[in-house]
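Pasting a structure below so you can have a look.
As you look at this complex, bear in mind that one protein chain is not there, while each of the others sits in place.
We call the chains A and B, going by the order they appear; numbering starts again at 1 in every chain.
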Amino acid sequence: MPSRHNASNNNQTINRRNVIATIGAAGAASLAGCGGQSDGGDGGDGSDGSDGGDGELFPLDVQLEVNADNSDRLQMVELIAESMEQTGYFNTTVETYEWNTYVGRVLDPEYQNNGYVPCIGLSGTFNPGSFCNALHHSSNIGACCNLNGISDSELDEMMDDARYGVEVAEDSELRGERYDEVWNYLAEERYSSITHFNLATSVSNTDIHGFEMWPFQEGMYSYNMFAPQDEQIMWIDRDNAAGDSDLSDLTEGGTMSIAIGANIESFDPPHSSDTTSTLAQGFIYEGLIANDTQGNVHPWLAESYELIDTTDVDRTAYADYMSTVGTTEEGAVDTDEQVIVQHPEDSPAEDDEVRVLLPDDAVEAAEDGTYGMQYRYNLQEGVEFHNGDELTAEDVVATYEYAENSVLAPQTFDSVLTAVEVDEYTVDIYAQVADAEAERSLPALSILNATQIGEVEKGTIDPREGNTPIGTGPYEFSEFEDEQYFEVTKFDNYWTEQKGVSEAFSWFDGSSDFPDGPVIDGFEVEIVPDDSTRSGALQNGEIDSTYGLNSSTLDEFDSSEDFLLYEIETGGYEYIQYPVNVAPFDDARLRQAINHLIPRERIVENVFSGYGRPAWTPIPQLAQGSGTADAEALEDELRPMNEYNVERAEELLEQVAADN
Amino acid sequence: MSLQRFILKRTLSIIPIMFGVSVITFGLFHLTPGDPVTRLVALNPDVSAAEEAALRERWGLSGPVWQQYLEWISNVLVGDFGLELQTGREVSDIVWRRLPETIALGLFGWAFALIIAIPAGIYAAVNKDQLGDTVSRFLALSGISIPNFWLGLMLILIFSLYLGLFPVLAPSRQSLISPEMLWYLLLPGITIGTASAASIMRVMRTSMTEELNKEYVTAARAKGLPERTVILKHVLRNSLISVVTLAATLTASIVAGSVVVETVFNWPGLGREFINAINQREINVVMAITLFTGFFVILANLVADIVYAALDPRIRYD
Partner (left out) sequence: MTDRHTHDERGRIRISGFDSDRVRDREPMSDWTDESSGETVGRWRRGFRKFKRNRSAMGALLVVLVMALASFFARPIEMFGVVVQPFSLAPYDPTTILYLGVDSSVNVYDPPSWQYPMGVDGSGRDLFSRLLVGGRYSLSIGFVVVALTASFGLIYGSVSGYYGGNVDELMMRIVDTIFAFPGLILALIIVAILGGGYWQLVLAFSLFGWAGYGRLVRGEVLKIKENEYVLAAKALGARDRSVVFRHIAPNAMPPLIVLASLNIGSVVIGVAALGFLGLGLDPSSAEWGTMLNATRSTLIQGPGGQIPWWATVYPGAAIFIFVMSMNMIGDGINDALDAQQTGVGRGGEE
C-alpha cells in the first residue's frame, strides 16, 4: 500500500480470470438466477422510489465507488462526480475502499441493490467478447464483472450468438456484424460507460535495442526476447545507443535488469494469473501456439495444427455422458472433480441433484464423436525440458489435467472439452461447442512437464515450495528471493537453437539474420512496487527497463536522449456501471445523461496525461479484427452518443424529471 | 538489594507485561467486530456455512474467546504464528526473513543518532546561550518536528536523484554485513535516526548543563584540571546516564519509525511487511509483527533499566 498507493499496474485492472477463480465458478452459476429482472426499463413508476418520496427526483444523490489505491482511477471518478455535480442535478459522493475489500464488495451479488455506481478496470484480450460479456452477461453476475446485476436476456443471446455456433465460427465477417449489433444495443441501453482504453508504456535505457511493445503487459519481456512471428528480438549493446539499430547490429550476451511492479505470487502457471507471475513464467514456459501483435495465431510447440471437424451441438448434447452428483445446501455442485459442463437445465441452487460432465465423461464424449470442434496439434520433435525430458503428447495431456480445478480452470473449461493423446507427438483438443475463439483459447495453457506434475502436489510448482519450475522456454529458473528479485539464465539446449529458426517454424519467412533464439544471457528481475522508485532506479542506471511509470513523467522520458519510451494500446479499460435495477437508474435516459457528462477527453488528457484513448466505441484496436465489420463506421455512429455534452444531458434529465 | 537481585526481579517483572502484550495483540483482532474469517467470507460470497465453520476450525477461531487465546498463545510460544491467509505460507518464516533487515536499519539509526547527538549536546551545553547553542537547539527542535516520511522523501530527492550519490532501489542481493550495505543504509538510517538524535541532543544538553553547575565540577576546575578533561572525564559520564534512560523510549520510536521509513525507502524489512499485511488484511502477519514489536520494546526497556542501574550507583533498587 503504501508502496501500493500509486498502483502498480497489477492493481489497476482486475484480471478477469483471477477473480472468477476467487469467486468460484459454481457460485456464479448458482447466483445467476437471483438478479432482479429489468427489461427495457422506462418504468420508474415511483413505486419503489428510494428517496424519501417528496416527489422531487433531482437533485439526485449518487454514490460513486472506487478503489483507493489507484490514484489515477480515483482522480477520474472524482472528475466524473464533479462534472455531474456541476449540472445541479446530482449530489455526488465518492467512496473509496482498499482493493481487496473493494473487489469483495462489488462482486457480491447483493451489491446491485445498493444503487451505487462502481468503477473498475478490466483487461480485455483479442476476443471482442471481453469488452461486452464480462460487463453485461447475466452469467457474470456475482462473478467478474457484471457488478450491478444486468440481466438482459436479449443482450445475452446477442453476445452468445456472436461467439458460439458454427456460423460465426466459420464466418468472421458475420461475427463482426453480430458484434456491431451488440455495440449499438449497448449504446442505447447504456448499462455501463467505458471511459477510455489504457495505453501500456515501457521505458528502457538506450542500451536495450530492438524493443517493441506487446499489447499485454504480462507478455512484454518474453515477447521481446524472441518472437519470430513478428521478427522481434531485443539485445543489449552498452556501447552504442539504440534508436535506429537493425538486425545487422545485433550483439549477443549481457544480462538485462528489469523492474516489475509487484511480487511474483506463483511460478505455477495454471495456479496463478496475476500480471507479474505471468510475466515471470514467460521466461520459463511456452505454449502450443504464439500470437503476433495482430492476434494471429502461429504454431509454436505444436509444429502445426488443424481444425479437423466442427459440429453443430449445444451443451445439452452431453446429457448422455453426464454423471449425476448431489448439491450442497448452499447450492453448489458437490464434487471434487472439475465440472466441465453443467447441464443447462439443471440448477444446483434448486435441485438436489444435477447432471454434470466430469473429466472422464468428457473423454468418453469426445471419443464417441460428441464435441463442438476438434483441433489436432502435431508437436515439435526434439523439444527439451529444462530437466532433460523430451516434450511429448503426454506432457500436453498432463498439463490440461493439471489445470482442472486450478485458478485457470474457469477460463479453460468454459471452452475446452478435453485433450486426448493421439500418438507420441499428436494431441487432439476438443471444444465443447463451435466457438469462434477456439483457435486462440483452446491451446492457451503453458505446457508443463509431465514428470514434474507427477511428483509435486497440485499448485506447488514454486521455489518457495521447494520445487524448481521446469518448462521448455529459453531461460531456466536460477534464483528467487520472495518480494525482492528473480533471476533466469539462458537454457543451453533451447530447442529452436538446436533446430534453427527457419527449421523450427515452417511459417517463418523473415530475414536470414534473425537469430535462432534469444541472445541475452540472463535477466535480473527486481521487484519494486513503487512506480516512482522504479523510475528513479531507471534514471539512476540501476535497471535497464521497466513499465507502468507515472503517466505525467512519460513525456520527459520520451524527449530524453538517454531513454526510449514505447507505447501501445492494450486491452485494458475502465468503466463505471449503473445500478440498473434500482430506480431511477432503471431509466435508460438517466444513464445516457450521465454518460454525456463523462468528460472522456479531459480524463485522458488531464488524468492520464494523454496516455490513453477516449472510448468512443466499446472496443479497442486490438479487438477490432473480429469485433466489428467496420471500425470507422462504428465510431462515426457511436461517438456522438459518448461525447461530453452538458446540454444534451440536461435535456435528457429534464425528460426524466418530467416523467416523475 | 544487590544489583543481581534487582536484575532478577526486573527480568521476572516483564512476564506479566509480556502476557499483557499478547492479550492486547490478540484482543485487538478478536474482540473487534468481524474476526478474520468473517472478513474473509465477506470477500467471498460463495463460501458456505460448512466451509466457514471448517475455516474457523482451521484458523483456531472456533470456541469461546479465552480458548482461542490459549490455542493461539500456545502456538506462538513454540514459534508458530500460523499461516498467511492468501498464500498459505508460514508467517514465522516471513518474520524471520525480514527481521535482520529491520534490525540492521534500526541499529544504524541508533548509531547515527548517538554519533550526531552526543557531540552536539556537549557542544551546546558548553557553549550555552551562544550562537552555536541556539543553532543546534533550533536544529534539534526541527528534528523532532519534521515528519520522518517527508524527510525521507527529501533525502531521496536530493541525494539519490539530484546528486545521484545513493542507490534508489533497496538492497536485494547484498549481504547484510558488507561495505556496500553501508551505502544502502545511510539515507534510511539518517531518516529513522533524526528524531532520536534530536531528542538525545536535547537531553544531553540539559543534563550536561545541570552537571556543569555542580560542585564537583567547580572543584575540578579549581584544581586546575583542563576544561577538556573535566568535561570528557567527569561531566560526560554522568550525563550519558540520562541518555540511557531515553533508550527504551527511543527504541519504541525507532521501531515505529521503521514502519514509515521502510515504506518510503522500499526497505525489505518488517515495517514494510507490516503495512503490506495491513493492506492485504493478513491478520496473522500483522499479529506476529505486533507481538514482536511489543516484545522487542519490553526487552529494550529491560536492558536500559539494567544498564542504568549498573551505571548509576545512586539508584535504589526496590
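Note that a contact is a pair of C-beta atoms (placed from the backbone, for glycine too) under 8 Å apart; a residue touches a chain by one contact, two chains touch by 3 or more.
Treat the numbers as computed from the prediction; the structure is a model and nothing was measured.
Counting contacts over the entire complex, the absent chain touches A, B.
Contact with the chain that does not appear here is found for just one residue of B:74, B:142 or B:218, B:142.
Touching the missing chain, out of A:311, A:552 or A:621, is residue A:552. Here the missing chain is touched by one residue of B:76, B:120, B:170 or B:246, and it is B:246.
One of B:82, B:269 or B:294 touches the chain omitted from the figure, and that residue is B:294.
Within the entire complex, the positions of subunit B that touch the omitted partner chain are 6, 10, 13, 16-17, 20-21, 23-24, 28-29, 32, 141-150, 153, 156-157, 161, 194-196, 198-199, 202-203, 206, 210, 242, 245-246, 248-250, 252-257, 259-260, 263, 274-275, 278-279, 281, 286, 290, 293-295, 297-298, 301, 304-305, 308-309, 312, 314-318. Interface residues of subunit A with the unshown chain, by the touch rule above, are 1-2, 4-6, 68-69, 71, 74-75, 78-79, 82-83, 86, 94-96, 531-533, 535-536, 539, 549-550, 552-557, 559-560, 562-563, 599, 602, 606-607.
One rule holds in what follows: only the chains that are shown with their structure count from here on.
As a whole-number value, the distance joining the C-alpha centres of subunit A and subunit B reads 44 Å. Taken together, the subunit B residues at the contact with subunit A in this complex read 42-46, 48-50, 87, 89, 97, 156, 160-161, 164, 167-169, 172-173, 263, 266, 268, 272, 275-276, 279-281.
Contact residues of subunit A toward subunit B in the complex are 1-4, 22-24, 26-27, 30-31, 69, 98-101, 103-104, 107-110, 142, 259, 265, 328-330, 332, 464, 481-485, 526, 528-530, 533, 536-537, 539-540, 542-543.
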